[in-house]
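Note that one protein chain of the assembly has been removed; the remaining protein chains are unaltered in position.
After this line comes chain A, so read on.
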Amino acid sequence: MATKPDVELVAVTKRFGETAAVDQVSLRIPAGSYCCLLGPSGCGKTTTLRMIAGHEEASEGDIILGSENITHLPPAARGTAMMFQSYALFPHLDCTDNVAFSLRMRGVDKDKRRAQAREMLKRVQMEPFAGRLPAQLSGGQQQRVALARALITDPQVLLLDEPLSALDPFLRIKMREELKALQTRLGISFIHVTHSQDEAMALADLVVVMNHGKIEQAASAREVFNKPASAFVARFIGGHNVLPAAVARAKGEGAFVAIRADRIVVQPGNAPVDATSLAGVTRSVEYLGSTVQVGVDVMGLETLSAVVPEARFDANPVAPGQPVVLSWAPKDVHVLGR
């Protein structure tokens, strides 16, 4: 098989009337990577995906797959396949015919396309359900059929629009693992739109955090978590406290700093406040199992949170209403770009 292609967006813009849903987005997604487009609703992530798929025409810019400019190609000619949010299985066709649909459109004869479809259903462990209609399947099963349908054309890039949002939490984690395993096995790029940071962190080689039609940060999950590029990223990805730089007495350019919640030490009392500590009042204590999340009100700041391992919390417990001191190591202060 030929070398797998990269996906590249060059200053891609999508305007709906006056407003730009996607604004000058440039991004390179290396071949064979799992990329998550992450952001709040209305951030332009789905529009970006739909432009790559060809279901939305880019107003400006180019979309390149490998060495080919696919900006104006119809969806089926791009080498991409899309899995829709609610799976969009054809309700009048059984699983086999759903999977065989694109082969039918290409004029592959019936026996051949059904045999191929059955082969594909076997790969997603759905062969026993080959003759069922979509309405007779559970959410997870529908998703597998949708995957099989998208993969039967041997796409070079699979586009997934919030694939896990229709599933219950337990199934979501299971299907998440399956998606990752499938991507690793196939070696093609998956571009996955989600608003769940957990999902993005668990799956992605490349996390692309978007806001207001722009990319805030595109990096590995680790880098996004440890070195968020902006206050928005730090807040959206969660697990961070965003403070004005002056409060943390941090050096550097930025106006804000981020400190990971699990790096903050909580101690009861009104201990002297030095450069790397703040005094506040406990607002909430949430027991999360292996950790305890403590919310602390500090005068003039948004509520800060500290995530403390259970054993350490038990050694030094605090209760809501109790004055506490938060402290951290200077190396844990991350200066934010914007």
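Side notes on the structure shown:
One rule holds for everything that comes next: a residue touches a chain if its C-beta (ideal position, glycine included) is under 8 Å from a C-beta of that chain, and two chains touch if they have at least 3 such contacts; residues count from 1.
In this text, contacts and distances are computed from a predicted model.
Looking at the choices "Cytochrome bc1 complex cytochrome b subunit", "Succinate dehydrogenase/fumarate reductase iron-sulfur subunit", "Spermidine/putrescine ABC transporter permease" or "Acyl carrier protein AcpXL", the name in the UniProt record of the chain not drawn here is "Spermidine/putrescine ABC transporter permease".
The hidden chain makes contact, of the residues A:R104, A:K214 or A:R283, with A:R104.
Taking the complete complex into account, A:H55 is the one of A:R15, A:H55 or A:K180 that touches the chain left out.
Interface note: of A:L9, A:V22, A:L65 or A:A81, the residue touching the hidden chain in the full complex is A:A81.
Against the chain not shown here, chain A presents residues 53-55, 74-77, 81-82, 84-86, 88-92, 101-102, 104-106, 149-150, 153.
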